[in-house]
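One protein chain omitted, others in place.
We call the chains A and B, going by the order they appear; numbering starts again at 1 in every chain.
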Amino acid sequence: MIPTIPQPRAARIAYGAYVALFFVYLALPLTVVGVFAFNNGQFPSLPWEGFTWNWFFGDERPMIGVFHERSILRAMGTSVFVAFCVALLSVAVGLSNAFLFNRYQFRGKSLLYVVMLLPLVIPGIVLGISILVFSSTVANAAWDAAKVDIQALRPGLPLVILGQFSFIATIATLVISARLQKFDRSLEEAALNLGAGKLTAVRTITIPFLAPALIGAMVVAFLMSFENFNTTLMLVGSDAPLTIAMFDRLKEGSTPLLNAVSLLLMLGSSLLALVMILFQRRR
Amino acid sequence: MKAEAKLGFVLLLTPLLLWLVLLIFIPHIDMFLVSLRERVGVGKYETSLANYLTFFREPLYLWTFLRTAVMSTVATAITLLIAFPVSYYIAKIAKGRMQSALFLLCLIPFYVSELVRTFGWMILLRETGLVSNLLQWSGLVDQPVEMLYNDAAIMVGLVYTSMLFMVVPLVTTLESLDDSVIEAGYDLGGNAFSVMREIVIPHAAPGIVSGCIVVFMLSLGNYLTPTMLGGKDSLWFTQLIYSQFIVRFNWELGAAFGFMLLFLSSVIVWGMLRLTGQTLEKTMG
Partner (left out) sequence: MTPDLECVDLIRRFGETTAVDNVSFEVPAGSFFSILGPSGCGKTTIMRMIAGFLDPTSGDIRIKGKSMAGVAPNKRPVNMVFQHLALFPMMNIADNIGYGLRRKGMARAEIARKVDEALERIGLPGIGKRKVDELSGGQKQRVAIARCMVMEPDVLLLDEPLGALDLKLREHMKIELKALQAAFDTTFVYITHDQSEALVMSDQIAVMNKGVFEQVGTARELYYRPESAFVAGFVGDSNRWRGRIERIEGGEMEMRTESGLSMRGALHGRQLSAGDTADIFVRPEAIRVARSETELASFDNRISGTVSSLLFNGAASRVLVQGGDGGEQIEVTLPQSGEYATLSKGDPVHIGWSGEQGNCFPAGAA
């Protein structure tokens, strides 16, 4: 149960084995994806045809590597752009929300807080279609009224960004609020006492204190946006982000090219996660 | 409030309201209104419950709906059963560096896209996949076995993909249980079973509820995993929504489906909260 309660040896070993097995289960699919990125054949499956870097660097058919595959590179760029916008927007709104809920008492505050949490319990696909429906209602109304076609309201990147932002903002708010709650307000008062103005106090004392949470929220928002599928699927136009592009390819059958992309994704996000952890530990 | 404070308040409130009203509230109301429209001619609509009637009259729709709900429930239960012992191990048995290392190991797979995770299972489970080859090699079967495109494969994928959202809240709540409370349970004559039932599980209840809510929600709203591991005809409700919106371009019916999905998930979330006496703020916030 806990180490101080004596347990039979067999039970402890069995428990340890179960946990070990769990981690094997966690690692298995990812390992397999990674390993087959180096398969010198047309399929990411057995038989193993030997080792190759071609799925990364190859530049002639049938083995065009990631770095020479235009459509994949473009999708990656789209994803980075979308993720960056979503992260920026979410952290900005999240910071504002955190201050609102932490610093002000007002009627309906707890109700508003619950409403703010709702996007987390709305299925992503429903978020996607509701925004799709609403935006085209507005676009159609604009067309009927003034014969202007607002491109931004048709499926495409602006809608994808808004759709992802609509629930990632909640997560950013929660991450930043958690840290703001730990802030000792007397530090701000001390700054005021030493002659700082109200905004200066927040800028020089509170924001630096929140920095780890801001970075953390930024990274989490970036990763969540990057790997989002459900909401994006409903709002995407002609510029497909990476997950959608990969999904379309996967439907047609897979080559180790997709493994190579996946491996790069894994490395990229692990690196990002690692940077975040190191940054937060340093604080 | 002083004028300055009032200005600050309004400035902070505006983005929140813009976000919630423009991206959450009005879109859902609009979607509801669209779901109440019936197309009677080209560009002509009437308000009616026709779309919902279609949903209830067509056995395939209703069946898919119920099947998705039941499968999601089962996936949630399995995830909880698998995750609880592991979370307990991380929170209460592992100590120091080992503890943080294990916790981190749990997180890493989920920094990677769901697509990649599902792709991994496809490589493992398909006819030419590793598991099939392993079974042939070990002599258990004498020809390739297709393990994709069935409900078990969907289940494996859903459980795998949701694991993190169960492990994290469980580890967090279990960690907050003081060791001495468990010791007190033993000291007063409890055994592993009774301490688990009367002390550990009641303490972990908020974590269990929040984990279950999130996992259930994610399973219910999942499109990728059922489609890739279960095949195109895996009868997942999100596929119906997708096909009405994107393939058939029947937004009215799609909106009605979307609303049914939202309704189902809200009812289950609300029910779970009520059943365990938790609130949304406590479990999510």
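Everything that follows uses one rule, which is that a contact is a pair of C-beta atoms (placed from the backbone, for glycine too) under 8 Å apart; a residue touches a chain by one contact, two chains touch by 3 or more.
Here the structure is a predicted model, which is why all the values come from computation and not from measurement.
Undergrad: Among B:185, B:207 or B:258, which one is in touch with the chain left out?
TA: Checking each option in B:185, B:207 or B:258, the one touching the absent chain turns out to be B:185.
Undergrad: Of the residues B:46, B:146 or B:198, I need the one that contacts the missing chain.
TA: Reading the full complex, the residue touching the unseen chain is B:198.
Undergrad: Touching residues of chain B against the unshown chain: what are they?
TA: Touching the missing chain: residues 178, 180-181, 183-191, 194, 198-199, 202-203, 205.
Undergrad: Mind pulling the chain A residues that touch the left-out chain?
TA: 4-6
Here, only the chains that are shown with their structure count from here on.
Undergrad: Can you list the chain A residues touching chain B in their complex?
TA: 1-5, 7, 15, 18-19, 22-23, 25-33, 36, 43-46, 92-93, 96-97, 99-100, 104, 106, 110, 112-127, 129-135, 137, 162-163, 165-166, 169, 174, 177, 198, 223, 226-227, 229-230, 233-234, 242-243, 246-247, 250, 254, 258-259, 262, 265-266, 269-270, 272-273, 277
Undergrad: Inside the complex, what are the residues of chain B that reach chain A?
TA: 4, 9, 11-13, 15-16, 19-20, 23-24, 26-28, 30-31, 34, 82, 85-86, 89, 92-93, 95, 102, 104-109, 111-117, 119-124, 126, 128-130, 133, 160, 163, 179, 182-183, 186, 192, 195-196, 213-214, 217, 220-224, 228, 238, 241-242, 245-246, 251, 254-255, 258, 261-262, 265-266, 269, 280-281, 284-285
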